[in-house]
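With one protein chain removed, the remaining protein chains of the complex are shown where they sit.
For reference, chains read A and B in written order, and residue numbers begin at 1 within each chain.
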Amino acid sequence: MTSRSSRQASSGNSGIIITTLEGVPGKEIIEHYGLVQGSTIRAKHVGKDIMAGLKNLVGGELKGYTELLQEARKEAVERMIEQANFVGANAVVNVRFATSSVAQGAAELFAYGTAVKVQ
Amino acid sequence: MVYKPKEIPEDVNVTPIHPLVNFANLLGTVVVFSAMVYLGLGVVATQLVTRISPEMEMKIGKQLLSSVKTTSTESQSEKLQYLENLLTSLQAPDFNTAIPLTIHIQKSEIANAAIIPGGHILVTTALLEEAESENELAFVLAHELGHHVARDPLKGFGRSLVFLTVASALGMGTGNADIVTLTGSLTNLHYSRQQESAADVYALEAIVRLYGHGDSSLDFFERIKTKDKRSKLSSYFSTHPLTQERVIYLRQVATEKGWQMRGEVTDLPDRVFD
């Protein structure tokens, strides 16, 4: 799911390469521009919260929250790519994700990496 | 690999929307949605009220009554007996007796009367002290009877439950829609103006049926206008507002229906009220 959402995001943004590796295989990094980051905080409406609370009784996947985090991850990556576009990078390497539950029923997704130019 | 310092010119990670615009949007959505839920649930409650079974209503009433303090001392049993007889004589021949009516006397400095689901009529000691004739006491009882026939207590109960839920969901209310918290405001259940005047008309009709005339029955209303504000009476009518308008409306209805508004006033029995 991660790969799909990030590929979707990258394809819509002038083909910036997103990778968790320290470099882009087969290509050499010629310039780097420092950290780029994207973050978003999202909440689901109260109905979904209640459904999740009910689902919590029996356990299993909380579909509402899975969806929430997927949307949030997609947006965080898009925002990171936007920053990479500003500095004129064509790849973001060593990308890391971090999730935190900032408020009740709301989750933050944060993506960061190093913006670089590859040959 | 060389480093090229570049500034990121825009705050990508902060949505460029004015906080107040965002706030207005949120508040609007929540208010509109709550209003829809409130109205929707009001309709549902009204629908439900006509469908709720007498057994169910009695169950609700029993639960509610458990948190209301009532007195049932020996000295009051005569009064209770008298009030119950009065109540029975006020009932129309086709009165639905699926839910038995019970009267409870509440010790209070505030003159008030209320009806809660399950046919429980609460009358305060202060109200009994203030009453000057049987007719005006009968009017108060018949008014509550009117609410009972229209099943208003259930409707009012259903809505206040919705209110509490919305408030606690927003984190602004007391936080628990506990049944006991509900009963705190139970004697102050607010009925709509239509419900009030329907109960008034019902009451006057019952009075006319019983006594043949509506004289003195509106004395509570009339006295409130002349009496000083600190009177115990004023509190009853503060929960039943628009006294003046109600009297005018009732007199109008009486004229239209040809109800006699003059007649002999029945006194309260001395052995019960000293």
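As a working rule, a residue touches a chain if its C-beta (ideal position, glycine included) is under 8 Å from a C-beta of that chain, and two chains touch if they have at least 3 such contacts.
As a convention for this text, contacts and distances are computed from a predicted model.
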Item to complete: Could you tell me which of "YbjQ family protein", "ABC transporter", "NADH-quinone oxidoreductase subunit B" or "Peptide/nickel transport system permease protein" is the UniProt name of the chain missing from the displayed complex?
Response: "YbjQ family protein"
Response to the item:
Of A:66, A:100 or A:119, the residue touching the omitted chain is A:100
Fill in: Contact set of chain A toward the excluded chain (per top definition)
22-23, 32, 34-35, 37, 39-46, 48-49, 75, 93-94, 96, 98, 100-106, 108, 110, 112-114
Item to complete: Considering the whole complex rather than only what is displayed, give the residues of chain B touching the chain that is not shown.
Response: 3, 5-7, 11, 13-15, 17, 19-20, 22-23, 26-27, 29-30, 33, 169-172
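Heads up, the rule we're going with is that only the chains that are shown with their structure count from here on.
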Worksheet item: Just how far, in Å, is the C-alpha centre of chain B from the one of chain A?
Response: 55
Fill in: chain B residues within the chain A interface of the complex
1-6, 8-10, 12-13, 169
Worksheet item: So in the complex, which bits of chain A are touching chain B?
Response: 29-34, 36-40, 46, 79, 82-83, 86-88, 116
